[in-house]
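Every protein chain except one is present and positioned as in the full complex.
Per-chain numbering from 1; labels A and B assigned in written order.
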Amino acid sequence: MKRYLIPLALFLVLAGFLAVGLQRDPRLVPSPLIGKPVPVFSAPRLDQPQTVVTPAELRGQVWVLNVWASWCVPCRIEHPLWVDFAKTQKVALVGLNYKDKRDDALAWLQRYGDPYRLSLADNGGQIGIDWGVYGVPETFIVDREGVIRHKHIGPVTPEAMRDDILPMLRKLGA
Amino acid sequence: MGSLRSLAAGLAAVLLSTLLVLHTLALAQTALPLAEDPVLEERVKRISNDLRCLVCQNETIAVSSADLAVDLRRQVREQLRAGRSDDEIRAYMVARYGEFVLYRPPFKPTTVLLWLGPFALLLGGGALLYYLLRQRAAARPPLPEAERDRARALLKDGSP
Partner (left out) sequence: MIPEIGHFAMVLALVVVVLGQSVLPLAGVWRGQQAWVAMARPAAVLHFALLAFAYGCLTAAFINNDFSVLLAAQHSNSALPLMYRITAVWGNHEGSILLWALILAGWTVAVALRSRQLPDAMVARILGVMGLLSCGFLLFTLLTSNPFERMLPAAADGQDLNPLLQDPGMIFHPPLLYMGYVGFSVTFAFAVSALMSGRLDATWARWSRPWTTVAWCFLTLGIALGSAWAYYELGWGGWWFWDPVENASFLPWLAGTALIHSLAVTEKRGGFKMWTALLAIITFSLSLLGTFLVRSGVLSSVHAFATDPTRGVFILGFLCVVIGGSLLLFAWRGPKVGLGGAFEPVSREGMLLANNVLLLVATAAVLLGTLYPLVLDTLNLGKISVGAAYFEAVFVPLMAPALFLMGVGPMSRWKRAELPELAVRLRWAAAVSCIAALCATVAMNLISPTERGLSPLVGFGLLMAAWITCTTALTLYSRVQGWPLSQWMPRLRQQTSSWYGMLLAHFGMAVLIVGVTLVRGYESEVAVRMAVGDVAQSGGYTFKLARLSPIDGPNYTAMRADFVVTKGERLIETLHPEKRVYTVSRMPMTEVSIDRGVTRDIYVALGEPLDGGAAWAVRLYYKPFVNWIWAGCVLMALGGFLAVADRRYRLRRTESAALPGGLPAAANPGA
């Protein structure tokens, strides 16, 4: 009587899903912006607030956007990796200071090092919303045509740098 | 004597508290609603109740105290003021955060099983039940005629 095996079969299917699910992180929210053009923004520069930068100025090169804040503890943990990155990589690293105070941000960079080719400020958080930022730090890789190709959520680890970010940059011809 | 005194004390207390209440009410100032536009706020609340807070992840942005939730509620409010529709606002959120942000899953090919599953199960379960019961009824051999007569007789006059 094969039908008595149905409950067992159903359970095994369920167990299979749960087993795979154990390897996933339910809290990770993938970005819908991957493969889409960079959201339009006009952000003031952190050092010269009167100057405003738009994505058009970054067109034609591969660049990395790192969203950070002086009040963010994990940002401090990942920061040395970016300082190293700036020393060893030619790719433009753009910092977006998120929901922060200018003085605090500048002091923080002074203290821990400033790896950013360009530092922008998003005091209100609107640019962050357009990029789908929901926690700092977050890092985006943008290609020459201005299309977002990768998002890293949370602090960048040496493994992530080695296995995800650098290979992606190489692939994009940075 | 003691009961009269306690009665008087009781009356005094009631009188005093009533006067106090009336007095304070007389000096009262009507509190302003937290929101500038309560009607708009109702719509904000309704939409926010269906959006998931990405920071805490287990609350709606309507009740979450996370910074992002406050920012997103403000976004919803501004967009409603600008005349956008509920659907447009939801599309705005989905464009930035993905479908994860919707607590009501959209109806699309990958969620057909989710939305129709329970009702399919109900129909399927009901059909299976019907089929099984019919099968059981058919599997049982009917009572032979002699036995049937005997049963009838028994039931009629109660003696074997």
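What we mean here is this: contacts are C-beta pairs under 8 Å (C-beta built on N, C-alpha and C of every residue); 3 or more make two chains touch, one makes a residue touch a chain.
Values in this document were obtained by computation on a predicted structure and should not be read as measured data.
*Asks:* Which of the visible chains would the unseen chain be in contact with across the whole complex?
*Replies:* So, spelled out: the chain left out of view touches A, B.
*Asks:* Identify the residues of chain A touching the omitted chain, counting contacts across the whole complex.
*Replies:* 1, 4-5, 7-8, 11-12, 14-15, 17-24, 26-30
*Asks:* Provide the residue numbers of chain B that touch the chain removed from this figure.
*Replies:* Against the missing chain, chain B presents residues 17-18, 21-22, 24-25, 27-35, 41, 50, 52, 56-60, 63, 65, 98-106, 110-111, 113-115, 117-118, 121-122, 125-126, 129-130, 133, 136-137, 140.
Here is the rule we go by: only the chains that are shown with their structure count from here on.
*Asks:* When the centre of a chain is set as the mean of its C-alpha atoms, what distance in Å lies between chain A and chain B?
*Replies:* Roughly 37 Å separates the two chain centres.
*Asks:* Over in the complex, which chain B residues touch chain A? Could you list them?
*Replies:* By the definition above, chain B touches chain A via 54-55, 57, 67-68, 71-72, 75, 94-100.
*Asks:* Show me the residue ranges of chain A that touch chain B in the complex, using the header's touch definition.
*Replies:* Per the stated touch rule, the residues are 27, 29-33, 99, 125, 129-132, 134-135.
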